[in-house]
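Let me begin by presenting the structure, written as structure tokens, before commenting on it.
The other protein chains are all here in position, but one chain of the complex has been omitted.
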Amino acid sequence: MDFKDTPEQAEFRKEVQAWLKANATPKSKDSGRGSQEAAYDKAKAWYKKVFDAGYACPTWPKEYGGAGLTQIHKVIWSQEVAKYDEPDGYFVIGQGNCGPALMHFAAEEQKKALLPRMASAEDVWCQLFSEPSAGSDVAGLRTKAEQQGDKWIVNGQKIWTSGAQHSDYGVILCRTDPDVSKYRGMTMFYIDMKQAGVDVQPIKQMDGGSHFNEVFFNNAEIPDSQRLGEIGGGWGAALLVLMNERLAISGVQPDGFPEFFELVQTLEIDGEPVVNNPVVRDRLATWYTQHAGIKASTNRMLTAVAKGGMPGAEAALGKLVGAVMNQDIANFALQLMADTGAICDEAMAPQKAHFQKSVLFAPGIRLAGGTDEVMRNIIAEQVLGLPQEPRADKGMAFKDIPSGNQH
Amino acid sequence: MDFKDTPEQAEFRKEVQAWLKANATPKSKDSGRGSQEAAYDKAKAWYKKVFDAGYACPTWPKEYGGAGLTQIHKVIWSQEVAKYDEPDGYFVIGQGNCGPALMHFAAEEQKKALLPRMASAEDVWCQLFSEPSAGSDVAGLRTKAEQQGDKWIVNGQKIWTSGAQHSDYGVILCRTDPDVSKYRGMTMFYIDMKQAGVDVQPIKQMDGGSHFNEVFFNNAEIPDSQRLGEIGGGWGAALLVLMNERLAISGVQPDGFPEFFELVQTLEIDGEPVVNNPVVRDRLATWYTQHAGIKASTNRMLTAVAKGGMPGAEAALGKLVGAVMNQDIANFALQLMADTGAICDEAMAPQKAHFQKSVLFAPGIRLAGGTDEVMRNIIAEQVLGLPQEPRADKGMAFKDIPSGNQH
Amino acid sequence: MNFDFSEDQKFIQEQARNFLSSECSTARVRQTLEGEQAYDQALWQQIVELGWPATAISEEHGGLGLGYLELCVIAEELGRSLAPVPFIASVYLATEAIKLAAAPQQQASWLPQLACGDWVGCLAVNESRGALRVAATTTSVEGSKLSGRKTAVLHGAIADKAIVLATENGTPGLYLVDLNQAAVSRTPLESVDPTLPLAELNFNQADAEKLTGDADTASLLSTLFDRAAVLLSFEQIGGCDAALQMGKDYTTGRYAFGRQVASFQAIKHKFADMFVATELARSNAYYGAWALSADDPELPLAAATARVSAIDAYYQSSKENIQAHGGMGFTWEFDCHLYYRRAQALSLILGGNPHWKELLVERLLRIKAA
Partner (left out) sequence: MNFDFSEDQKFIQEQARNFLSSECSTARVRQTLEGEQAYDQALWQQIVELGWPATAISEEHGGLGLGYLELCVIAEELGRSLAPVPFIASVYLATEAIKLAAAPQQQASWLPQLACGDWVGCLAVNESRGALRVAATTTSVEGSKLSGRKTAVLHGAIADKAIVLATENGTPGLYLVDLNQAAVSRTPLESVDPTLPLAELNFNQADAEKLTGDADTASLLSTLFDRAAVLLSFEQIGGCDAALQMGKDYTTGRYAFGRQVASFQAIKHKFADMFVATELARSNAYYGAWALSADDPELPLAAATARVSAIDAYYQSSKENIQAHGGMGFTWEFDCHLYYRRAQALSLILGGNPHWKELLVERLLRIKAA
């Protein structure tokens, strides 16, 4: 066990630090949550720079535009870039979810053609799984793809698609056979998002922002050559993608602690920093143990992956714990400010109103990428091996499954 | 809305106060949790005195040995007697659960004969529902009663029977038809506990005490005249009993707050009462809102009952909230004492080691009379009207229901 | 002993509920949420015509001469319907402040005006972060001219007059200030719940009339906050009920894995916990209502207890209602966030939860000591 760098890792870190110092934008004091849209072009330019320097997708093979390094190198990169005001993990869904899917299922020439452009963020990718009637029950999806000769015709609607408005391609899961049981009737493809028949509509969130989209497919076309895996084999392919997603987010998802730690040291009430309040210290201790625990758990997981293991469902715990504490921290922060806590003006509220914004964004974090409840199911069934619920839709043909008021 | 007595109630309270002053044993400072066994004879003698004075079972009709008063009078009685070191609610299961069942189902001459002796605690009653393989799923019980002419032969085992060792009679739920679905094959009786064929064995609890028993029935006999309700109508009868049980316990169940409030004011660390510690005050506030909320909720419920309503499933909330906070309070109290918190000697630990004993007894309170999880199901289904789980045993004959490793 | 509202009070509540369910749909609340108006003036007018602001004002002062219990049941319905009106600011705070702090002749002239809605009042006391500290007040008065800055003033941008906390020769007092005079500038503040908007008020030598009752300012403010805390707790439990109902309806109609979402234990137990928290808060609110109506010495403890459990219950109910909705709960389109925003706003005015928990303990110990 060694939490410090090996000489080779230390070397790599020095090299990364030097490059960042020369190329990255320093953090500005208390920089609040920026809008994703605004950061987009900046992010693309930044990624191209990173790619040209050879640091993009550190764990990918060189021939696909990666650096051919280990998960540990990726951690080192993330730790260092986090010290700068540059987006890391901005294209995490494409590079974290879609990339591995292509590597696993696409033809060699497709990988050679597509992956480097994905790594450099010249092409942006999104993931098209969730639907209005298929959230926690992803396999309940209804968007159908019908084969016509050597292409597929797609009709239906996807939802909660991050970055769809910017995307060139998307990895999409479609219902290709409604007459077999729901898990057996799906197929995975990648689709050209810029074609006619694909309509992207932003979703206005409860916090007023629009990080997510609805995507409507109206006779959109996919050549069969863009099928990923077997016809009817979509669910297995999707599980692989989701597994990589959990690993990808477990590092980058906010848990609210660093901002809270800054707040309690700077916010003064009665001329005293609130960190001197024992009740605040009590919460601080509990949240720090969770914050530190998530970080160390993620690193243990990466060690396992670096040793050749698969990312396990344990990754779900970082998502579960971080999302809940993030919301409670934001709520507690506002309570400390009392009456003025309700003021959202960036100019007046501490840290550019980070906590006021966070209170309103936090509920989404508990839902996106799998709800708290889904995370607990995953841990219970996939990690602890506990029995599934008796399945009401077991063995039914998809078209016969009760679906209530779905819209 | 009036939280104070009406003149008539104030009159009754004065009368009760006077009688108690003359007849009841005053509380001794920090009296710890006594053993139920030891208190038993004292309790019987005390109840006889209460009965002779006309205060026993205040809400029962006079002809059945009650005082013919309202739930509110019962509350007044409980409030006043609680100031003395006398057991109240000691025979709560007999008087609270079995009594109403008799009143509802027994023949008039049986009521006249049995209820007054129950009210005076000359006869002690217990309730025989739970079984080793039928806990949360009470209706899964297997103790069978087979009809032979005008009597029933009982074989099987009950468990978690409070006071069975002292009981003269018990209200028992038996399987009388294993070939119909589980809810339709049960019948309720009352049984003579002193007969041969009834064997009571105390259960040693994790805290070392023995408040509960296992009861074994080996060809025990019940005359058909002691049947309560229709053959096969046992489940409906049982629900009525359980409804009354929740009302009965929701008043008397400990939530740990009063003892904790005493502790924080008397326990000194560094020569300072721990109540000056803001972290303690933070917990104290939260637990007080729950403690006060349970008390006020119970009183609201009693008001509804006094106005002629049925005790609703809302009663489950007092049990749920009180049991959980009782355990967390005990744990927190030990944490405050730090190293010495593990010392259980009555002579050394505060309040005669109340919290050390409570830590070890608390888990039982979360289980007895319905687990936390059962309470949440009751609230979700019976109060909020949410749909039941899909039932794996639906429509099956009882004998065909999967039962795993039951013993 | 009777731990329930009377039939008359329940009738008033039913009337209020019926009126608001037809006149104050969430669609209408959204007109204010989305900034089409600073508050719902038309609804406020209807509410004035129904006489709700006059509920707890004596008949001699042109009120209905009903009591606080009647005001509590109305509060529950205003909370349930998220009514975007200055009821808290003008009724619970300004009107009650005048009842507590104004001299008889002042009450005689102002209360009738408030009873018939001649003007909308608000309370301007906070100057800095954290709960109010009377001693730290810097706003001051000299020769009936008031100067200073107040922040987080509820409905301060649209009220006609404010009750302002200020010191004169070092002694704190309350002053009635007309907000439509040139010496007053107001800045609306972006608020977590735009339907309960806050404002910053700047006073520069503004004409002010001292409330010249003889109660001590610090202690009357404490009583004022206790009264408001009880009334707010009813608005909060009304909101809890609405959020729980919304979650139940949606998950009962929605299916996943071939069954109703509401049939999953994770969801059922979530709702059970919401119900439990709400029921405890409701019972504590009832106790507070009684102590308020009876002006019982237990009011301070009862008010703090009602407030702390109502804050906890509404936070839990509003956030878990979002959670039970899944992704749709996070959309602007669904109403879940209206309750969540309201829960935040109601929990923060009068000082947040940690402040009231500390008050609760102080008061609990004081009673024990007594």
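Going in written order, the chains are labelled A, B and C, and every chain counts its residues from 1.
Criterion: a residue touches a chain if its C-beta (ideal position, glycine included) is under 8 Å from a C-beta of that chain, and two chains touch if they have at least 3 such contacts.
Small disclaimer: the values here were computed from a predicted structure and weren't measured.
Contact with the chain not shown here comes from a single listed residue; of B:106, B:200, B:359 or B:384, that residue is B:359. Residue B:344 is the one among B:45, B:113, B:310 or B:344 that touches the chain missing from this view. Although one chain is not drawn, the whole complex shows that of B:15, B:262 or B:389 it is B:389 that touches it. When the omitted chain is restored, the residue from A:148, A:195 or A:289 that touches it is A:289. Even with one chain removed from view, subunit C keeps its contact list with that chain: residues 264-266, 269. Contact between subunit B and the absent chain runs through residues 130, 132, 135-137, 140, 159-160, 203-208, 267-270, 279, 327, 331, 334-345, 348, 356, 359-360, 363-364, 366-368, 371-373, 376, 389, 391-393, 396, 401-406.
Although one chain is not drawn, its touching partners on subunit A can still be listed: residues 1-6, 9, 72, 75-76, 261, 265, 275, 278, 281-282, 284-286, 288-290, 292-297, 299-300, 302-304, 307, 314, 317, 320-321, 373, 375-377, 379-381, 383-390.
Here, only the chains that are shown with their structure count from here on.
Between subunit B and subunit C, the centres computed from C-alpha atoms are 40 Å apart. Along subunit A, residues 279, 392 each make contact with two or more other chains. Residue positions of subunit C with contacts to 2 or more other chains are 259-260, 267, 354.
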